[in-house]
Every structure is written in structure tokens, then in C-alpha cells.
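Notes to accompany the following structure.
Omission of a single protein chain aside, the complex is shown with its protein chains in their original locations.
Labels A, B and C are assigned to the chains in the order they are written; within every chain, residues are numbered from 1.
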Amino acid sequence: MSQIFKPSTNTLARVSMFGAIFFLAILAWVLVTLNRSSLATRQGIVLQQPVPFSHDHHVAGLGISCLYCHTTVEESSFAGIPPSATCMNCHKLIWNESPMLEPVRESYRTGRPIEWTRVHDLPDFVYFDHSIHVAKGIGCASCHGRVDQMPLMYQAESLQMEWCLECHRAPEMFIRPRTEIYNMEWVSTDQETEGARLIADYRVQSKLSCSVCHR
Amino acid sequence: MSKAATKPEFALMAEFRSSRELLHAIEQSQAAGYTQLEAYTPYPIEEVWEALGQHKSKLPLIVLIGGIVGAFTGYLLQYWVSVINYPVNVGGRPLHSWVSFIPVTFETTILFAAGAAVLGMFALNRLPMPYHPVFNVPRFALASRDRYFLAIGSWDPKYDRRATEEFLLGLDPFEVNEVAS
Amino acid sequence: MTKFDHPAEVPSTSRRSRIDLASMREHLQDARGPRFWRSLDELAETEEFQELLHREFPEMGVELPGGVSRRRFVQLMSASLALGGLTACTRQPLEKIVPYAQQPESLVPGRPLYFATSMTLGGVASGLLAESHMGRPTKVEGNPEHPASLGATDLFAQASVLSLYDPDRSQVITNLNRIRSWSAFVEDTRRETLASTRLRLLTGTVTSPSVAAIAQQVLSEHPQARWHQYDAVTRENVVAGAEMAFGEVVATRYDFARADVVVALDADFLTTGPGAVRYARDFMSRRRAPVDHPEMNRLYAVESMPTATGTVADHRLPLRPSQLAGFAAALAAEVGLPDAVAPAGADVGGQGEWLRAAARDLQAHRGSSAVVAGDYAPAEVHALAHAINGHLENIGRTVIHTAPLEAMPGDQTASLASLVDDMAAGEVDILVMLQCNPVYDAPVDLDFTTVLRQVGRRIHLGLYRNETSEHCHWHIPAAHYLESWDDARAHDGTISLTQPLIEPLYDGKTVAEVLSVFTEEGSRSAHGLLRSYWQGVLGESGFETRWRKALHDGFIADSALPPTGVTPGTEAAAETTALIAGTDQIPDGVDLAFRPDPTIYDGRFSNNGWLQECPKPLTKLTWDNAALVSPVSRTPRWSR
Partner (left out) sequence: MTAPGKPPIVAPGHTPGSVTDQISSIVLTRMPRWWWAAFGASFALVMMLLYALTKLVFEGTGIWGLNIPVGWGFAIINFVWWIGIGHAGTLISAILLLLRQEWRTSINRFAEAMTLFAVACAGLFPLIHVGRPWLAYWLLPYPNTMDIWPQFRSPLVWDVFAVTTYATVSLLFWYVGLVPDLATLRDRARQRLAKITYGFLSMGWRGSATHWHNYETAYLLLAGLATPLVVSVHTVVSFDFAVGQLPGWHATIFPPYFVAGAIFAGFAMVITLAVPLRTLFDLKDFITIRHLQNMGKVMLATGLIVAYGYVIEIFMAWYSGNWFEEFMILNRIQGPYRMQWYALLLCNVLAPQLLWIKRVRSTPALLFVVAMFVNVGMWLERFVIVVTSLHRDFLPSSWGMYAGTRWDWAIFVGSIGLFLALLFLFIRFLPMISIFEMRTIVPKTQAREPDEVSP
């Protein structure tokens, strides 16, 4: 028998062995990262809307409360998207000729609703109820981010299950006084002790069982 | 027989027809003061590596470590998952239901130990090594059939191209070859 | 004159496979007014076009023949797309949020609204509370304020919401398999009906005062018109029995809350029949033995097949249907009905001891017992039950007689038979079949389908394109009750209102709406008809308030039929027993008893998956229908 391989093959063989392990590790890492990236979650991505509504302007600029438009957040699973008539309460009088607002006026005129693109979209097998979260001291900003700083709306958090569980496993780290629910700027000075007290006060029973959300 | 090499050779290698001849040659070489010896046989012969002074393999220790690591990995994974990260009450069983954790712990122990055995064996044997100077000898192909080879490394302090070849030829081999490096 | 070919011959009316000018001229010739067609093929009525229409709107839902269906192809495509990537990594498709332009008052998105309405089965209403999510009815429960049911429902009402969304429902008005509009129907029909006078209406049992009123209007405007009612699950024996006992038609209902001893004569009163949910509640209230009723009630059940009522009974006696009348006569004699004759052969297989025990118990509970005859028991049994109840002074206490619920009570089978005779004699010009399916469920010896062909114009209103609509010129999709304005009487006579929770999905029509086409005023909306009828009944003053209250409650308050002071004649009963005694009490052969299916009813719910999946009482059959034969009868002994 004579030599089949060159001396360099030895190095190649060892490198490729470690390389394969390295490659698999990288592949796993890439998949995991992709799965958590905004490519999969749409976190932080501004979606095209029929009207470029600015929460920044309306909330921070004009000081309109969340509840003015999202009227049902305290009583229903669904926070509510305002009907065109709500927009027209003000826009009958101001900016009533703005071309940007033409879809709103048209909807109001014709009764055909505006079709907004959904920004926060949980999968259909998840049952989420706004009212209980608001009632137990979870602020809007905890899940929706600093909406008052968003000229155009985007999803601030990943909305993946691990993100839900992060809070459900330790609600004291996220709870706030009920008076501060709609306060976008509220920051706790002592979350841990304050949170534990609120958990007791509001009798929060953070549920972890599957059937709470997957009914 | 060997040809003149431009590079310094790797070793000299004698081919024998039986394991008894090989063992005899090893004894003679060691008696002659050679220390850098290596024997090649078509099947495992305990006397050969004993003769070459290899009494204890490090492998059992590696396997033991692998097994212990596997056991801890398996058990701690289950403990962390079931008690710390994802505690679920299943029919009132304790979160740390160690009895239920035994099968998986056992399996990971075996898995890690077996992995350590195989990888350890390759590592100790410096494999993979598709290229090796001994393959330069055409008749070395018979090492995987029915011939027995003894090689004396050129880095042996007592090595001398001519004297060593003479010595090997004196052991009544089938033939002696120079192993080009 | 529009041509009316027999629908079964429709394809043959236009054998021409190619368009030719002559046929087009022919079609245009007798057209009056504007007429529209989408292609020359349609105008010429070519065979290809008929075929295309048939494919587009298949009559019995046949899938496209051969090869891979489109549905299958899409399934495969979507499955391979799902496999295309790691599914855990896929992102969700973008969704739209569509808010209201003007949000309706009191509607909270995400929270349901509840509306009181009612559903009829066999003509009798049950009061319901329907849940609606953003304008879509999703769940039906009983209306707790409805006096006839007190909040309970049966499985038909529970499952009815699935029928609303049934994609197999009939979706378009058709004339000879061509899609037409409602106005085309109205125009076409009115032109014909004014000329014709021999109009026949065929409906199921009607208890609705407003439907009855409009039907009466049609009858009065067309002197030769007749109205027939037919339900395959008919309660005509109840009517006939009442007539035998009282000489007039009365309705009977029971107050099981006051009954200590109940004898059921082949009566499955706990699960079937219009009052079942209320009866079950009342009956069971006496099984819990509360403080003021230290003793439970006692139920003796005689039955010809296993029923849920029989399983509840304290004493159960299986009996052949043909022996039931004999048993009733023997019971009448045993409780001491004057001059009652017990048939000689009635005491078969030790049932005499059972009967005497039941009779002793009845006698010991005068005024607090009830003998209940089943809806499908012979009229004589009903008559005897009335007589026994009268003799035991139960009437007015546990047994209450009122005026009939039905707008036109009577022998429905005879009514249908007379209609068939008229049709066979060629004396029917127009037959309007409303919410019924006689081709499917008429007695087979009437040969309804054959004589139907002799009727010049046949109109059918139904939720589905069914066997009857296949034989009709016009088919009109019916509105589901969750899409309808209607009214009907509950089993105690309470007027129950039906209000829609959603616009008709397929432009369905109600019975009243179709009937209105035949009146002088012409087509009117169901809402208008109902409202104007009740405006007439309730009077102008304060109508709006009372009407709104009634709609909110789902019924018109205190409209239950009051008890009538009737008493059964004992002589007639004695004669009946004598008549029964003269018949053979141990007849040969096999008794065959037909009963409505516990979940599919008369077959109308066969497309409702929930009802098909619901196991039938005792047999637990699903998706099936079986002839129940006793294991004893299965042995060849009886066949000798």
C-alpha cells in the first residue's frame, strides 16, 4: 500500500471534525436567534397603516388618555379600537381638510370602517384578556412600551410565550399601582418591595397553568 | 530494500511473519537499548503492548469522568427544569421527584460515558490521522492482513541508519524497509 | 306565458347544444319588459349553460368529478408550505383590525350581548337567550324569564346555532335551477296568482298568530284557496283524543310539581314533546324531596320502547303498542271509572298486579295524580287518560286544559290526503310548500311525489334545497330563526317572539313574507308584518312600550292560555272501553312503532353535525338510525 493522503489531510481531518461541531453549534445559534429576532416576532417594526396615526402626538403632545380611544380595556378582553366617529369628534373641527385624514372622513361619511393593520397579534390559540391585567396593576407601557414616544405604532415586545411567562412567574417585578396604569412615564423607585406589597394588596394570583391562556 | 532518501527518514521497519517473531524482536531491540519502538499487528495482541511497556490506559479514567459529568448533567437538567424553571404539579407529586429522574439520569450517564470512551480512544490514539509516514511502505498494507511490523524511530538516541538496519536484519525479518518521512 | 316544464325534465327542454338564432328569437319573442342575460348561451338556454349552472350551484352538493379536487390541492399546497420552514420559526400572517365606523350603543367589543328570541319545533316555541359576539350569534341558552321553560333548552335549540352557519344551506332563489331575484319571484307569482284561484298552502303545524292571520287573509282573498298543515311528527292523536273526551279540541298540559303519582302511558314526557324541558324541571323538583314535600313523587311508566322517562320510573312496564289501549281501558276500570269495561285478555304476563298497584296508588292520590298519554299513543288512550284524570279530580290541579295552541288543529294526515286527492284530480294550480318537505316525509302510500307533478306551479320555501325543492319550480331559501322576525306559542300558550340577531346570511325569507306575496298588499317585510299584526292586537295606546318590553323579554307577558272549564264525559269513555274490550288483546305478529329520532327529529337536522354526534338516549347511537328489536324478538320464535 502506498500513501493515499497528503500530510495536510491530518490537519484537515481534525479541523473538519471540530468544524462540524462548530458548524452545528452556529446553526443552532442562528436558528434560535432568528426565532427570537424581529424577523419572526415583528418586534420594533413599524407596519404600514391606512392613516399614519401618531400616538406620540396624541398622547405625549395632546395629553389624551389611553381610555379616550381604547374605551373597553377595563371591562373587556379587547381594549377596543376607536370607531371612525371617535376620530371625528375632534377632526370635524381641526385638521378637517387634511388629506392625510381623508380615509377617516370617508369612513365616517360612508360607514365603511378603516382597515387597520394589526400590530399586536397574539396567535389564535392564546386567550388574552386586557381587563384582568389592567385590574391587577399591569400598566399599558409594560406590554406596549412607550407608546407616547412612538410617532408610528410598533410592537415593543416579542409577545413570545417566554416573554409572557417572564412576568407571570415574577409579577412583582412588573406590577404597578392601579393609579399609574395609564401613566406612560411611571418608573418604580423600589420595585421589589413595592411590587410584593401590591401583589398582596391586589390579591394577584398569577397563573402559570396551560389552560389559563390555551383554553 | 530502501532507496536513498533526500529527506531524513522517519523510521526503519522490519516485517515479521508471526507474532512470536515480533515479540522476540521487541525483546531483542529493547535488550539492544532501543527505546523508540512501535509494533504493528493485524489484531490486538496483549503481549505486544505489554512488551512495549504500555500497562495502563488512561481511558478508564476518561470514561469515569464522562460518566460522572453525564450523571450530573442529566440529573441537574431535570432538577432545574422540574423544580426551578418550569415547576408543574403533576398529580400531587413533589417537584423534586427524584425517583422519576433516575431513568433519564442513567441514560445520560451511559451516553456521556460512551461518548467519552470513543472520543477518548481516538484522542489517545491521535486519530484521525489519515496520513502517516508508515503508509509510505507499500508492504505495510499487510499489517491489516497477516504480517507483523516493528518500527524503530529515527529519533531514538541509539538510532543509526546503518547500524539499526543491520540490527533489524539480524532479527530474521521477512524484510526491512525504510520509512520515508 | 312563461313555459313551465317539469323540473325533472329541465335539461331536456333545451337539447340544442349550439346557439342558433331561431331559438334566441323564440326566447325573446314572448318576453315582456326588460329581460337580462349574461351570455347568448343563457339566452338560448343551451345544454352547456345548464350544465354550467348546475356545476356552479350543485343541487345536492356533488363535488367536481374526477382528478384532484381544488380543495385537496389547496390542502396539499398549504401542508407543503407549512413543511417548507421550521414551523416554530414562521411568522404569523398580517391581520387586519376592522373597527366600527360608528360603534353601536352598548356594544363592548370582546363581550357578548344577549337577546331574547325563540325557536319553533313542530310549531311550538321555546324561549331562548341567544349570545351574540359583535353581531354574530354564537350560543343559545334558555330564557330564564320565559314562563314556559324557565331557562331550560333542549338539544335542538342548543345545536340550532350550527345550522345557521351551515354552508350547505340553500343560498339563492331559483326558478328551474336558474338564479332569480326575490322581485322576479314576486312579480312572476303575483301575475299568476291573480289569474288563478286554486291555491294550496302546505305548512307544518302553525301556532303563530301572525302567520295564521296572514294565511287567513290569503284564504279570504282567494275563495278557492285551501290551507293544509302536515308534520311527519304529528300530534294529531292528542287532538283526536281530546275531541273524543271533550267533544271539542283542547290542549292539555301538566303540572308535575303538584303531582304525587304519575302514570305515563307510553309517554316520554321528560325528553320529547314541546313541554319536555319544563316537565322535567317540575317532575324532578319533586324527586329532591324538599322540606315541604317529605315524600318523593312516584312514576309508573308503561312503554313500548326504552326511553329516558322509563329509566327514571319507579315502576316500569314494557308493553306492546297494540296492548296499550287495552291497558288504558283496564286501568280506567280499575280506578273505578263508572261502567268502564276491562278487556278480558289484558292481564298478560303478570301485568295485572302492576296495574292494580298503580290504580290503588292513583286512587289514594285523588287530585294530586296525573295519567299522561304519550303524543303518539292512540286517540282512545288519550280519551281514557282524560276520563281517568277527570274521575280522579286531577283536572284543574295537575292537568290543565286550555284552548288549542295550534291555529288549525286537526287530523294532519287526513288534511294531507285531501290535498293529494285534489292534486291528483288536477284541481290545484299553485302549491306553496312552506318550511316543509313532503316529498321526503309524506306517508309513502299517498304517493305524494307522483301527484305533485300534476300541479302547474310548485313553490318551496326551505332552509335547504331538499327533496321537495328538487320537484319545484321555485325554490326560496328560508331564513333561519336567528335571522327572522316571527312569533309562536310556547307549550303553555305564551306568545313568544322571535327576533333576528343577524341580517339574513343568504337573503332568506320567512313563511309570513312568502305568504304576503299572495295578499292584496303584496310582498311585505317580516318585521312589518309582525309589528303591524301585534299593533292591531295590542292596540295603539302604549304599543311602543309594550312592544319593546315584549321584544326585550322574548314573550308577551301573561299570554299563556287560561284554563278552560271542560270535563270529560264518562259515558263516552265507558263506550270506548267497551269498544277496546271487543278487540283482541294478544294480537299476532310484530308491532312496528315509528318515533321521531331523538336528535335528528324528522330528518330536518340531518345536516347538523352536533346533533349527529350527540348520542341518542340509551342506545348511544351517533350518526346512525337503527331499528330497535328486543333480543327476545330477535330469536325466530315470533317469525313462525
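Just so we're on the same page, contacts are C-beta pairs under 8 Å (C-beta built on N, C-alpha and C of every residue); 3 or more make two chains touch, one makes a residue touch a chain.
Everything numeric in this text was worked out from a predicted model, so none of it was measured.
Contacts to the hidden chain, counted on chain A, fall at residues 1, 4-5, 10, 13, 32, 35-36, 158, 160-162, 165-166. Annotation for chain B: contacts to the undisplayed chain at residues 17-21, 38-46, 48-49, 52, 54, 57, 59-60, 63, 74, 77-78, 81-82, 85-86, 88, 90, 93, 97, 100-101, 103-104, 106-108, 110-111, 113-115, 117-118, 120-122, 124-125, 127-132, 134-135, 141-146.
Assume only the chains that are shown with their structure count from here on.
Centre-to-centre, using mean CA coordinates, chain B is 88 Å away from chain C. Averaged C-alpha coordinates give centres for chain A and chain C that are 51 Å from one another. With each centre defined as the average position of its C-alpha atoms, the distance from chain A to chain B rounds to 58 Å. Of all residues in chain B, those touching chain A in their complex are 88, 128-131, 135-136, 138-141. Residue ranges of chain C in contact with chain A, taken from their complex: 86, 88-92, 94-103, 108-111.
Within the complex, the chain A residues that touch chain C are 31, 34-35, 39-42, 47, 72, 75-78, 80-86, 107-108, 110-118, 121, 123, 130.
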